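Worksheet: one structure, shown below.
Note that one protein chain of the assembly has been removed; the remaining protein chains are unaltered in position.
Per-chain numbering from 1; labels A, B and C assigned in written order.
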Amino acid sequence: MNNAEQIKETIARIFPDVETVICYQQGFDGLHATPYFISIPEQVNKLIWNPLCAQNLTSYLPSIKKKVGIVVKGCDSRTIIQYLQEGLIDRAKVVIIGVPCTGVISVKKVLREIGHQPVVDVVFDDNGNIVVKTQKGEKRLAIADVCPDKCTTCQYPTPLVYDHLIGEPIASNKPKEDVYKDIREFDAKTLEEKRAYWEKEFERCIRCYACRNACPMCICQDSCIAETREPHWISQRLSLQEKFMFHMIHAAHLAGRCVECGECERVCPMDIPVAKLKKKINAEMKELFNYETGVNPDDKPPMYTFNVDEAKIKEHKL
Amino acid sequence: MRVGVFICHCGNNIAGTVDVARVAAEMRKLPGVVYATNYMYTCSEPGQEEIKQAIKKENLDRIVVAACSPRMHENTFRKTIEKAGLNRYFLEMANIREHISWIGEDKELNTAKAIDAVKMAVAKVMKNKPLYSSSFKVNKRVMVIGGGVAGMQAALDCADGGLDVVLVEKSPSIGGMMARLDKTFPTIDCSICILGPKMVDVAQHEKIKLHAYSEIDEIKGYVGNYQVKVRKKATYVDWTKCTGCGACMEKCPTRNAYDNFNFGVAPTRAINIPFPQAIPKKAKIDPAFCRQFTKGKCGVCAKICPTGAINYEMQDEIVTEDVGAIIVATGYGLFDLDKFPEYGAGRYPDVITGIQYERILNASGPTSGHILRPSDQTEPKTIVFVSCAGSRDKSLGVPYCSNFCCMYIAKQAILTKDHVPDSQSYVFYMDIRSPGKGYDEFTRRAQEDYGVKYIRGRVSRIYPKGKKMVVRGADTLLGTQVEVEADLVVLATAVVSAPGAAGMAEKLHISYDTFGFYVESHPKLRPVETNTSGVFLAGACQGPKDIPASVGQGSAAASKVQALFSKDMLESDPAIAQVNTNACVGCLKCVRTCPFQAIKEEELRNGKKVAKVIETVCAGCGVCTSTCPCGAIQLQHFTDNQLLAEVNAICQG
Amino acid sequence: MSDTGYLPKEKIKDFLKELAKDAVVYAPCLEGDIVLFRPFSEERTLCLDRPANTPPKSVIYPQSETLFAFQYKKAPEDHQKMSVELKADIGVPNMVIFGARPCDAKGFRIYDRVFIETNTPDPYYRKRRENTLIVTLSCAAPSPGCFCVAVGGGPAHKEGSDVMMTELEGGYVIEPVTEKGRAILGKHVIEDGKPYLKDAQHVQAKAHDEVRNPFAPDELPKISQSLFNFDGFWEQVVGKCVSCGACTYLCPTCYCFNITDEQGIGSGERVRSWDACMFFHFTLEASGHNPRPTKFQRFKNRVGHKFIYYPEKYEGVIACCGCGRCIRYCPVNVDISEIVNYLKDTHQELHWASSRKEGTQPTVGSTKDE
Partner (left out) sequence: MSGVAGKELRIVGFLCNWCSYGGADTAGVARFKQPTDLRIIRVPCSGRVDPLFVVKALLTGADGVLVSGCHPRDCHYTDGNFYARRRLEMLKRLLPFIGIDEKRFHYTWVSASEGQKWQQVVTDFTNQVHKLGPMHAKKESEG
C-alpha cells in the first residue's frame, strides 16, 4: 500500500530523533491489527497500514517519558489535542505522523457478517471493500458497512495536528448536524425504556475495566476510584448498582474530555455501548459551552473553568 | 471505636416535637455507639460537664452531639471534648433543632428524621480523623474600608491600641454621611463640630495611613495575611504639592459640575475641595466637567495653582497593602428618587430628599444655612415631610425599616421652626419609631413644643399647583383624605446598601443579603464578625444604623481586631485539602480549579509529579476534591468517604 | 442401556426442559451479538455454533459471592456488649452447564486442584462443583486464536466434563464421561447413539488436526528461565498491554480472588470476588508499597502462574486451556501463545542475553525472522 510505504519512509527518517515509534503490525489473525512499538528502524518492515488499524494508539503517550513517534488518524489526533489542552503530554516529545483516513473497520461488525468464523485470509480491493476468506467461503464487505459508528459521522478525517502528513488531506463529507443524531434519537425514548436499556446493557459488565484502560483520557488508571477503598465509591459486589455506578464514574470523569475515539466500545468484550454515555455528555457540552473536545489546543475543558454569567445555564424552577 | 451520643432537649425547643429519649435509645442499638443519653441543655455548663465525664468514664473516643445548628455550637462542643482529651475533630453535630424540631409539626416524623440525622452523624464521626492545626504569623496591620464615622472610630480605636491602620476612603474626603449632616438628634449637636475633631485625629494619627479617593481592586490571602490592592484614583492634582488653598476652585471657569458632597443641591466647580473641613483638604478635578478634559483646552487651574500641583496626565495608581485583618465600614446608599414618579421627585425641584435638606440647613451648605427652596430661592413657610419614602414597601423591594428617618424628620422639623419661626411643618408617617435613649421624648418635643403636625397616613400623590406643591394623602386616624399645599416637600428616602456593596462583598468573600447589606456571623452574638475570618463589619454596611450604633460597632470591630492581634501566631484550620501522593497521578486538574491558587506542582524524590497543597493558602472549599478524578486530593473532615458514609446512612440505612 | 446416546437436533429444547426439571440449566445463549451462559428459558436463543464469549466458570465460581453475612448485635440489657452474628448460606441448587467447550470444562479441573484437592477445601466452590453436571460440546472446528492441543487439551478432550456431546448433521452423539454424566442417558429424549459413535470419533479427530499448535513440535512448552526473568523481554513483548482484566476475567483457568468486607451500618457481608493479576491493586499492600507496580511485572506473573508455578505445584499441569479468549478479546491483541513461544526458544534466549550484554534494546519483531 502506498501510504504504508510512505509511513515506513517517514519513520526511517525520524530515527534516531525519537527512541520509539508506535504504529501497527499484523495481529494474531488476518482480521486484527495490533500496536507495534519500533525501537530500531529495521523493524519497520513489519509495519502495516490498512483499515484494520483502528486502535487509537495515542493512549500510550502520557505514560511514555522518552521522545516518541506515533502514527495517528484524524480521530486519534483529537486525543493529542486534548492531551495538550490538559497539559498531559509535552508536544516537543512527540513526533506525529498524520495519516488522513477514509474509515476503519470494526472487527466486531465483520465477525458478525462472517458468523464468527476463523479467518483464513483478508484482502482489501481498490473499491473500498474488505474481502474476508473463511473455511466456509469468501465474503466481500464494503468498508463503509462495517466501519465503527464513529466513522459514519467523522468530521476530522485528516489529523488536526501532525509533524508529517502522509498523502493529501481529506475533507469530511459527513454532515455536521448528524454527529449527535443517535444521541437525540435515544434521548427521545421514554425514561422507562432508557432505564431498562442501560440496566440490560450494564448487567453484562464484568468489570474488567478494559473500557477504562483503553480510554486515552482515563488518566487515573492505577488510581481509579472504582477499585480503591480510600475513597470507597463502589464495593466488590457484582450487583447492577455497582456496575451502573462504575460506568457513571467513567462518564462523569470524561465530561467535556471524551474525544469520541470509541476505544471503550471497541475493546469491550461484552459489547456494551459504553461510549454512548460520554457522547451524550459531549452533546451537552457542545450545547452548553459550544465546546468540542480535541479540536483546539488552546480551549479549556469546560469542567475546569467557568463563566461568571453562563449564557446557556438557566436557573431551574421548581 | 467508642462513640458517645448526646441528645439535647434544648428545653422544649427540641424535646417538644422530637422524642429525644427514643432517639437516644435507637442510637444505643448502633454498633460503635457505647453510650447515648439525652439532656436538658447540653450546651450548659453541667451539660458540657456531663460530656466530659462520659468521655472519661465510658472511655469514649468520638462524640456526637445532636442539638442545634453546628453553626451555633460546634465550636463550643469542640472545646468541650478537647478539654476531655479528645481531638476536636472527633466531634460531629446533628442539627435536630433548626432543621428538624422547629420546622416539622409531626412528632413521629420529626423523631424518625432526628434518628436519621444522628445516625448520619455517627456514620460520619466514625470516619473522622484527628486533625491538628499548625500556626502561622499574623501581620498586625489592619485595613479599614470606609472613612465614615464607623470606619473612623474603628481606625482610631485600633490606632490608639497601637496597631498600624490603613484607612481607605472612596471619596476625596473622609467624614462620610455624618459630615454632611447639619445637627444630630436628639441633642441637636452640630454634626461637623463633633465629627471634625475626629477627622483631624485621623489625619494626624501617626499610626493611620489614609488612602482617600481610593478603591479596593482585589483582596487575596486569609486571616493574618491579606494582600489588598488599592486603586488610588487619579485626582489630577498632586496632593503632595496641593496646600488646599482653594485658589483653583475660585478661578475654575466651570461652574456647573455636579456636587457629590451636597447631593446636587447646587452646582460646584470642576476642580473642587468638597467642603471646608475636608480631610485631606485637597483639590481634585472632575474630568466629566473639566474643560481641559471635555474640550481639550482651559488650563486655568494649572496656571493659577501656586505650587504647580495640577497634573492633567495623572493616572490611577495601584498600591498593595499587606494587612492581617479588614474592617468593612462602607456605609449605605439612598433610594433612587426616580422610583417615585407619583411623588414627582426629580421632576419638581421643590421635592427633595432628607439628606439634601440637611445640606440646605447646614451653615456650610450651598445656602449658607438659610432655608431657601431650590426652585426660586425663597423661604418656604409650609414644609411637608414624608416618612417611609420607599421604606417598608415590599413593592419597591425595601420591606425593612430604614431605622433613623423618623428621628431625623423630627430633628429637621424642629430645626425648620428654629430657622423660620413662622413656618408650619407637617409629617406624614406610618408609625413613629423612636426607641433610643431620649428619642421618643425628642419626637414628642417636635409635636408638642414645635407644633409639627403629624399625620398618620401615606402620601398618594404630590403635584404642583402654581408655586405650591400639593401633597395629597390619607389621614388614617381621622379616616379622611388630606391635602396640604406645601412650599417644600422633604422625602425621607429609604436607606439602601452602598453602591457596589455586592461587588465589594465578593472581593471580601463575605455574604450579603438580598438587599446588599453584609451578613454578620450571628445576628445576636457575633454582630461585627463575618463568616470570613479576619473580616469585620462596622456601621450601616450591615444594615441601616444611626450614629451611636455605627460608632459602637466601629469600636466593637476594633476590639475584635485587637483580640485577634493579641496573639503573635494564629492557628490554621486543619480542615484543608491533603494529597495522597501514592494515588495522585499528577494531572493537576486541581491546580486549574482551585479558587485560591493554593495548589502547586511538586516533584517527589522518585521523579513523580504530584499536586501539593499550600496549607496556609488553602481555604478548605473542597473544589479540588470534587475535581480530582482519582480521589487523591481529599478535603479533610469532608472526605469522599466521610460524605459517602452519610449518603449510605441515608440511602442504605 | 447403551454407553452412548444420541440427541436429535429437533429435540434439544425438550432435552433442556427435561434437565431443567430438577436443576438450573446454564446454556450458551445469544445476547445481541455475543454468547453468554444464562439460565436457559424458552425466550432465550441457544447458540452452540461458536464458543461463548465468557466461559461458564462463574456458574461454579461466581465473580462475586457472599461468603457470609455479619450483623452486630447489642445485648438488650447492656448496650456496651456487642456480639457479631454470622450467617453463611452455601445452599446451592442442582445445576447443569450445557454446551461448555472442552477447554471450559478442563478449566474446572484447574480449580479443583486449588479449591477441592487440598487440605482446606473451599466449601463454596466444592458445593457448587458437586451440584453441577457439565455437559460439554466438542469443537468441530477451531475458533480464532485457540490452541488447546498445545497445552494438553483438545477439541474433544474429556477432562472436567461429565458428558461429551459431538455434533453430527442431525443431532449430537452423547458420551458419558463420569458416573454423574451417565444418568443423562436415561433422559426421555435420548436415543441410542451407538450407530453414530464412529462418525463422532471421526469428527473429533478431524477437528484435532485443525487446531493450531504454536509450540509444535513440543508436546508441552518448556520455558527458559533466564529469558523469563529478564525484564527487558517483558517490556518489549507487553508494551502494548493496557493492563485491563479482560484476559483474566474471560479465562477459564484464572481463579485469583479478593476478599473484602462490604460494610453497612451494623451489618455487612464478607465478599469474595474475582481479582485480576493484571490490576495494579492486585498486589498493592496497605503500606502503599506494590511489589508488582508495572504491567510488565504483572504480565510476567500471569504467564508464570500459568506455565511455571502452577505446573510446578500440580504435576506439570499447565494452567492454560488454550481457549484463545484472552487473545480474541484482548483490547490490543496481546497473544500469550506468541509470548510463550518466545520463552521456550533457546535461540531467543541467546539473542536476549546478548542484547542485554550489549546494553542495546532487544527487539522481538526483528529476531523472529532470523
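Keep in mind that, in the parts below, a contact is a pair of C-beta atoms (placed from the backbone, for glycine too) under 8 Å apart; a residue touches a chain by one contact, two chains touch by 3 or more.
A quick note: this is a predicted structure, and the numbers were derived from the prediction, not measured.
Asks: Indicate each shown chain that the hidden chain touches within the full complex.
Replies: Per the contact definition above, the missing chain touches A, B.
Asks: Among A:A171, A:L191 or A:A311, which one touches the chain that has been omitted from the display?
Replies: Answering carefully, the residue with contact to the hidden chain is A:L191.
Asks: Residue-wise, where is subunit A in contact with the chain that is not depicted?
Replies: Considering the whole complex, subunit A reaches the absent chain at 183, 186-187, 191-199, 233, 241, 244-245, 248-249, 251-252, 255-256, 277, 280-281, 284-285, 288-289, 302-303, 306-308, 310, 313, 315-316, 318.
Asks: Of the residues in subunit B, which ones touch the absent chain?
Replies: Those residues of subunit B that touch the unshown chain are 69-72, 95, 97-100, 102-106, 108-110, 112-113, 116-117, 120, 502, 505-506, 509-514, 519, 531-532, 575, 593, 595-596, 619-623, 625-627, 635, 638, 640, 643-644, 646-653.
Here, only the chains that are shown with their structure count from here on.
Asks: Of the chains shown, whose Cα centre falls closest to the middle of all protein Cα atoms?
Replies: That would be A.
Asks: Could you state the distance in Å from the CA-based centre of subunit A to that of subunit B?
Replies: About 54 Å separates the centre of subunit A from that of subunit B.
Asks: Averaging over Cα atoms per chain, report the distance between subunit B and subunit C in Å.
Replies: 71
Asks: Just the number, please: Cα centre separation of subunit A and subunit C in whole Å.
Replies: 30
Asks: Which parts of subunit A, given as residue numbers and ranges, touch two or more other chains?
Replies: 221-222, 228
Asks: Subunit B: which residues touch two or more other chains?
Replies: 582
Asks: Can you tell me which positions in subunit B touch subunit C when the two form their complex?
Replies: 28-31, 33-36, 58, 119, 122-123, 582, 648-649, 652-653
Asks: Which subunit A residues qualify as touching subunit B in the complex?
Replies: 86-88, 219-225, 228, 230-233, 253, 300, 303-305
Asks: Flag every residue of subunit C that touches subunit B in the complex, lowest number first.
Replies: 72, 74, 79-80, 82, 264-266, 288
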